[in-house]
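Complex shown without one protein chain; remaining protein chains in place.
Up next, chain A:
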Amino acid sequence: MNDDSSAYVRAVEERAPANVALAGKGVGSPKPRRAGLPVALSGLLSSKWLGLVVAVLALALPYLNSSTYIIQIGTDALIFVMLAVGLNIVVGFCGLLDLGYAAFFAIGAYASGVLSTKCGWPMIATLPVVVAASVAGGLIIGGPTLRLRSDYLAIVTLGFGEIIRITANNLDFTGGPNGLYGIPDFGDFGLRSDVAVYWVTAAVVCVAVLFSSRLGRGRIGRAWRFVRDDEDAAEAMGIHTYKVKFAAYIAGAVFGGVAGMLFAAHQTAISPPSFNFLWSALILMAVVLGGMGSTPGVVIGALAISLLPELLRGAQNWRYLIFGLLLIVIMVFRPQGLLPARAGEPKRRRRGGVA
């Protein structure tokens, strides 16, 4: 026993100076040292400017290339980014595995689709209803299920996703299996109509990405991380775990719903197969591929998932095989995701630190 304790003391002593030196330089978290290109690359990727550059690029796309095809896949990709960022709040920030996220996408798309085609509402006026419907959906499914943990939650959300799709398939006012068509867009603002939709989408998605990354860094974001890492310990520290999980779920629902509205305006026609399980799985894939809990990572993951099949068009029939293989290769070499969340919290300004 005595040997043990003196070994412990020695070990502590040996480690201490190095750490004091680290603390003195104000280094936030110990990062494994890497050299050369990777450092430059990760520095670039984690810089604040990257987000701005990507946002400007997204908004400027129609100036760079305004072919119908590019605008089309650009809008698709942006909507997908919004979905991934929304699911990232639920899965990445809070650690709730949601396998039926496409349900909220469907709720948003149908809410705006029904109101605009059957009731003649302008698209933008459906936004409050879309948000309200998503929140209601989140309350109905989240209320009873968020008391459950991981596996059970995944099963219930999986079922919920299917219920919404099958319901849409069987109701009259949702158009049944034919779905809805002739959904208006947001107006053309004197532009080509697909470019107008693109810009509305790009603006909404930029705001959404910014908002989600702010959420993740705020007080609620910290609570989410604590709940994700250890729910019991979080509860022991006075975090209202149920309320905090609910907040994540509702936030994710609203993101999904608004993405659905953008999708309806973009496609002008929606039908139940647009919201099948494959969607939920692909969105989750984007989150995992990008790096759970990392907003920039998830944006990159979503762009990869939505654009890769387009970029691989040259491979013709082989394209989905190559797509699948690429995903596997990425996950083998970057199991934490393309751009994982930092281990530590984002650096806060130190006030009266001891170190």
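Details
Quick note on the criterion: a residue touches a chain if its C-beta (ideal position, glycine included) is under 8 Å from a C-beta of that chain, and two chains touch if they have at least 3 such contacts; residues count from 1.
Here is the rule we go by: contacts and distances are computed from a predicted model.
The UniProt record for the undisplayed chain lists the protein name "ABC transporter ATP-binding protein", from the options "Tryptophan synthase alpha chain", "Aspartyl/glutamyl-tRNA(Asn/Gln) amidotransferase subunit B", "YbdD/YjiX family protein" or "ABC transporter ATP-binding protein". Here the missing chain is touched by one residue of A:D151, A:D172 or A:D232, and it is A:D232. In the full complex, chain A contacts the hidden chain through residues 1, 4-5, 8-9, 11-12, 16, 19-20, 22-23, 27-30, 222-223, 225-226, 229-230, 232-240, 343-345, 351-355.
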